[in-house]
Each structure stands twice: as structure tokens, then as C-alpha cells.
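Okay, handing you the structure first.
Note that this complex is displayed minus one protein chain, with the remaining chains in position.
Let's look at chain A:
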Amino acid sequence: MTSTRAGGAEAGRTASLPGGRHGGGAVRRHLAALDGLRGCAVAAVLLFHAGHLQGGFLGVDLFFVLSGFLITGILLQETTAPHGIGLTAFWVRRARRLLPALIAVCTTTLLLTWFFGTHAQLRLALDDAPWVAAQAANWHFVAEQVSYWDAGDSRILTHLWSIAVEWQFYLVWPLVVLVAARGRGGERRIAVIAAAGALLSLALMVSLGDAVDTTRAYQGTDTRAFALLLGALAATAPVRRRLARVPGRSSDALCALSALGLAASWALTAGESSPALFQGGMFAHSAACALLIALLAASPDGIAGRLAGNGVLRQLGELSYSLYLWHWPVFLLLPRTVLGSSGWGRTAVAIGLSLGAAALTRRWVEDPVRRRAPWTVERRGAVTLVAASALAVGVWLAVPQPRPGTGTVDVEQLTTR
């Protein structure tokens, strides 16, 4: 059985940040190793949802840390630019990065659920879609106590809680950086704020994690903020400077230790409700992720960097956003009558279909937007956005609201008892 609430993936597909050991302060470098980490993270989440890796949901945590690291790196770099941080430009870039694929996948998912899903799945998808659009799905799911009701596999869009968490972070964190990073010692102030915020977030998780329903602790933006903030901390100059002084072999050894720790936690953590997760376990995982990311960024050409950035993982990482968006609907909508409800055969088909859908989405949606194809920029871009949004809303309105439950009670059974 798979859970309906794990998962999440986004971390700015192209891993660029201020240069590390070999890069020079202001040079943005593509880090294949971080793409490789994203590949590991999405693979873990997929295997978790397929029922083969009980702690694979922690891949989401790795995504969060990567996001915090990369976004903060970009923002800090902008603070040194002549015009400082351009908030509007930043948000537009994030929207261009995230929204097109999200709109495309969600709209298609609604249609697929209409054709292949159960009535319950369709009704909940129609309920959840506006919250996904508002980037507030995590709070909606907290109110709905999805962890408590996770047995039904009936929420097609439930994995999008993590996208909402990231969006909310993108709205608030640049403002913090804009204000706090000004002037001398700006990066140090950001480091202090990120560290203090992470500890506060940990305290919240500890206090809220001891509950029958753990959705609040698991999906709250505040309780998960430590992952993003530890990533942010790792991107600041004080941390980068210290890690840049770590000798290559020591760096590789630390990377290996961190990676082993992460792999062990993915293999051994017994599900998303394990009490230890909320009592510091998740924080420790985030810290290990942050250390690994910072070391790889500081020393991308070391053994660890080359291993993490190998072709397969890097390509998986480059597909990770679309793959993440697609995998859960595919897992749930794949007919069980043909492939059964579990097993490696079903997993292979589900992952294969998800990869195919992700590749198509990247080819036809993500890449054109990233490469600024004519229909994605300026006036035509605005028209495309309005048309795509109208189509999404139109589908949401047009799909008939199902009436599950109608006629499900056999009255005769009640009267003959």
C-alpha cells in the first residue's frame, strides 16, 4: 500500500549557484552533482510510492534542502548586482519554471481521472485542484487530515503539497534576503537568520509531531521550513568558506558518510508516521542533506561529485520536476485489474509511463519556456498563459461532478439482518 501524502519535488532544474572551490565568487556554475542528487531524490520518492522503499518519502526533504540552497545562492548573488535583488523578476522566473508544467499536468490529470479514476478520486481531485492552483494545497490537506485518511489512495493530487510549500517559501524568503542581506555582513546575517529559523521550525515540528494525525507536522510550511533554511544556510558565504577549506579527500569522505546516512535512513525509516521523524529525525536528515549539497557544491570535481553527477542520475534529475508531477496520478490511475496492486511488474510499468509523460512534458512544455520560445515570451507568452489557464479552469468546470455513493446501499441487507 502506498501512502497518499508523501512526496514532493522541485528544486530549480538547472543547478546554478555562486561558484564553489573552483568557480570564483560570482560565476554561476552548473552543478551536475546537484542534478544527480535530484535524480536520487525523485527515484526514492517513486520507489516509496511503489511500496519498495519505506523511507523514500525523505527524498522530498532532499528536494527542499536543494531548493533552499539554490534559491538562496541565486538571491545572494543578486545582492551584489548593481540593482540588487529584483523581486518581481525572481518571482516571474519561478513562475515560468514551475507553473507551465504544473498547469499542463494537472489539467491532463483531471481529464485522465475523469476517464480512468473512481468517482471518489475524481471528486477529491476536483476539490483539491483550486488549492493546488492557489499554491496552498498543503494547508488544505492539513485541514483534511490526509495522513489520517491515507488508506484510500483516493487523492490524485495529494503529492502537490510540497510544491505549495516551496512556493510559499519563494514568496517569503526573498523578502527576508532583500532586507537582511543589505550592507556589510549581509551573508552572515542571512546565515544567522537561516540557522535560527531552522531551529524554530524544528521546535514547531517537535511540538506538533506528537499527534494522532501527523499531517500538520508533516505538511506545514512552518514545520518543514528547516529543510529549506538549512539549505539556505549552506549557501551562505560563512559556510561555503569553511567548507572550501576542507581537503579534497576529507570532503569525499564526508560526502560518502552523508550519502550512506541518507541511504540508510531511506531504507530503514518505517513510514511517514515514525515518531522519531518528528522528534529530530527529519531535521537530522535535512542537516545531512545540507552538508552533502554544500560539500558537492564546494568540490564538484571530486570523486563524490563525479559519482553524483553521473549521466543517469543527472538525466533523472533533469526530468525530476515533471516526473514528480506525473508519477502519483500514474500510480493511482494505472488499472489494478491488469497489473495487480503491487509488485515490481506494476512498478516498472508505472515508472516507465511516468518517465514517458515526464519526457514529453519537458520536451513540449518545460524546454520551450526555459529556452524562451517565441510563444512563451512577451505578448504571445501572456496570451499563451491566459489560454492555458482558461483551458485548465474550463476543464475543471466542465468535468461533471460525480456522485459517488449513490445507490451503494443494499436496503434488503438492512431489513433482513
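A few notes on this one:
Operating definition for what follows: a contact is a pair of C-beta atoms (placed from the backbone, for glycine too) under 8 Å apart; a residue touches a chain by one contact, two chains touch by 3 or more; residues count from 1.
Just so it is clear, contacts and distances are computed from a predicted model.
Per the UniProt record, the absent chain's protein name among "SGNH/GDSL hydrolase family protein", "ABC-type sugar transport system permease subunit", "Succinate dehydrogenase hydrophobic membrane anchor subunit" or "(2Fe-2S)-binding protein" is "SGNH/GDSL hydrolase family protein".
For the chain left out of this panel, the touching residue among A:T118, A:Q315, A:S342 or A:S389 is A:T118.
Remark: the residues of chain A touching the chain excluded from display are 118-120, 123-124, 127, 144-146, 148-149, 151-155, 210-213, 273, 403-411, 413-415, 417.
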